[in-house]
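The complex is shown incomplete by one protein chain, all other protein chains being positioned as in the whole.
Per-chain numbering from 1; labels A and B assigned in written order.
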Amino acid sequence: MKNKLSIKHRILQEILKRLKNIGLFLKRIWSHKQGKIGLTVVTLLVLIAIFAPWIAPFDPYDVSDRTLKGLPPSTTHLLGTTLNTGQDIFSMLIYGTRISLIVGVTSGICIALVGSILGVMAGYIGGAVDSLIMRIVDIMLVIPTLPLVIVLTNVFGRDYWIIILIFVALGWTGLSRTIRSLVLVLKNSNYVKAAELAGASRWHIMIRHILPGTSHLLIMSTALSSAGIMVAEAGLSFLGLGDPTAISWGKMLADAQGGGALLFGAWWWIIAPGVGIFLAVFSFMRIGIVMEEILNPRMKQSSGVYKIFKNLNSAYVEDVFNSMDDNQKIGITAATESKRKGKEETDGTGIET
Amino acid sequence: MKKSYVIKRILYSVFVFAVVITLNFFIPRIGVEDPAERYYPPQGNMSEIEYEIIKQATREQYGFDVSPWQQYLNYLEGLTHGDLGMSFRSGSPAVADLIIDRLPWTLVLSVSTMLIGLIIGIMFGVIAAMKRGRWQDTVLLNASTIMIALPSFFIALILSFYLGFEYEIFPAYTDPNMVSNFEWTFASLRNVAQNAALPVLSMAVGSIIGYAQGTRNAVIAVTNEDFILTAKAKGLKQNTIRYKHILRNSMLPIVTSLGMSISGLIGGQVVIEQIFNWNGMGTLFLEANNMNDYPLMMGIMLLLSGFTILAILVTDLIYVLLDPRVTVGDKR
Partner (left out) sequence: MEQVLKLRNLKVIFPSHGGIIRAVEGVDLDIHQGESVALVGESGCGKSVTSQSVMRLIESPPAITRLDTLEFNGKDIKNYTHKQMQDIRGKEMSMIFQDAMTSLNPVMTCGKQIDEMYIRHKGVSKKEAREYTIEALKLVGMPEPRSRAKNFPHELSGGMRQRVLLAMAFACLPKLIIADEPTTALDVTIQAQVLNVLRNMQKKHDMSLLLITHDLSVVSNIADIVYVMYSGKIVEKASVEDIFHEPYHPYTRGLIASVPKLSDTEKEFSQIPGTVPHPMKKPNGCYFHPRCQHATKQCKKAMPPLISVGKNHEVRCHHPLKDMKKEGKA
């Protein structure tokens, strides 16, 4: 009984620890300006997707009122209506968030899972497993993705969960390759070797010791592949090959093109879904790129230094130089410390990327 | 040592191509019990017996009357002399002929996109890296932040809306007679160039930004290397350092990314061709998809994959020429 309780306790502790880690992590992303933009927009999009029926002022599927055809943006129809069916574009845009996010994020997460598991297997088990997985990666690399997706939807159908499956089946390769090379490094690290010597099982080592070492990479990959898949999904629906029952941004664009938006100058019909795709892809990409910077800070320094130089307080620099002289050393503490603080505060807001 | 790497690399490409051919043959057949039914879906006004007769005729015509394994061998045999099978279109034209008709038109788009992307992209990238932190760099960074999130088909729609319909600078739809009336005359070539302008532009924007960003990062990474400090300490002139030491080293990652980007370029082009009604392989592929014409789909996929394999092989070999360090398995 006591044992059970302690297990429960431990699981709870573990979960709390993970949650805290995620919290710290989000805070870290938040501390970059780019990350702030990304997180804000993503949160907004998620809220819109969840509360779509409450936010949308009209039924996006409603094609009954023929007098509403082709209205330009106004206070009632914020983004106007479609030329051929008179649907409210703002409401369609709101509903379109759902399919884009569901397909993008679900595929992104699944890709992170599949890619990391296969990558860890390839790297850690090695041998035949490794060569098999890497051969598959090489082969998938040479088959053009969008045409293959089209073939597969032709064969398997166009439900959006099938589309997600297809994206996952095709999307894991890049990540698994990266994870594999990371694992090869970790495998030779002392703490993994120590665990091996202590008799830990292969799976245990993979899950407890190796996967956590790749967590940053996974979040980056999830964000970036979600963004990539949103573009791909939009492209697919644009070609009329997405889920035929759902309202999606790609399909809206295709309808706009087919419905004569270009010809009759209905710019709102093109711009609206385009902005939707842009915002979604942009925000996920920002998060991915901030992650990349956290992982690989060298890239970031390159332009950051120049910004620091632009915002440098020359009086403070002068003080620093003067404080280095032997006879003035004693005076530095009180006088310049306050200036330094003030400077650092402006730094905090003025310098990023 | 290098020679053996090259031979291994080529053999490996052949192996990959063989696997791709096989996959390509079997994937469209998944879940299809009778290919003849695909070719000729059941019709309401037809009796069972009539339908069966038609299906049997189809099977014989397309060689579906033997086992899948035998079909595969026949397909391979056909490939050796360039026979990609027969299309399901009316008149059963050879897939190879259909593809060859469209291939040059697709190449016009992809090659010009690639060239424009590479040349302008590398130029911008080098400029941004050299002017790091100044406005040139900031413009590139901001442009790439935004452009990277804009799918090429949306750019295409916008360009076609403004440059095509609003201001009528370039044709928004490809001239349907462009292909049939084509001659090797200046007027005809100009017509092609005008029609290709918007599709190429819509794809090139992303390409330029991508290569520029890649070049910039590569150049900056190399500039921070120790051997550049050595070159400076040697008293070499700025231009010697730039061209002999920095640029050559920063071309290495670009060459690699070039091979990788080809597959994406092909995918994007399918959508762009569709938007501008360009008579290339992309539109051919979509037509084939709509008609369930899978011999044709297979043929196109095979060609596209073959292309990508070749491109990756070539860029890998160029890489070997550029980087003396490469030996087997050393690259990625």
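The rule is short, and it goes like this: a contact is a pair of C-beta atoms (placed from the backbone, for glycine too) under 8 Å apart; a residue touches a chain by one contact, two chains touch by 3 or more.
From a predicted model like this one, the values you see are computed outputs, not experimental measurements.
Colleague: The chain left out here touches which displayed chains?
Modeller: A, B
Colleague: So which of B:Glu37, B:Asp83, B:Glu225 or B:Glu287 would be touching the chain we can't see?
Modeller: Hidden-chain contact among the options goes to B:Glu225.
Colleague: Can you list, in ascending order, the chain B residues touching the missing chain?
Modeller: 133, 225-227, 229-238, 240, 244-245, 248-249, 252, 322-325
Colleague: List the chain A residues touching the unshown chain?
Modeller: 304-306, 308-309, 312, 316-317, 320-321, 324-327, 329-330, 332-333, 340, 344, 347, 351
Heads up, the rule we're going with is that only the chains that are shown with their structure count from here on.
Colleague: Can you check how far apart chain A and chain B are, centre to centre, with Cα atoms defining each centre and the answer in Å?
Modeller: Chain centroid spacing, chain A to chain B, equals 26 Å.
Colleague: Can you tell me which positions in chain A touch chain B when the two form their complex?
Modeller: That would be residues 135, 138-139, 141-148, 150-152, 154-156, 177, 181, 227, 231, 234-235, 238-239, 241, 253, 256-257, 261-263, 265, 267, 270, 274, 277-278, 281-282, 285-286, 298-299, 302-303, 305-307, 309-310, 353 of chain A.
Colleague: Residues of chain B touching chain A in their complex?
Modeller: 12, 16, 19-20, 23, 27-28, 30-32, 132-134, 137, 141, 145-146, 148-151, 153-154, 157-158, 160-161, 164-166, 172, 217, 220-221, 224, 260, 263-264, 266-268, 270-271, 274-275, 285-286, 289, 292, 294, 297, 300-301, 304-305, 308-309, 312, 332
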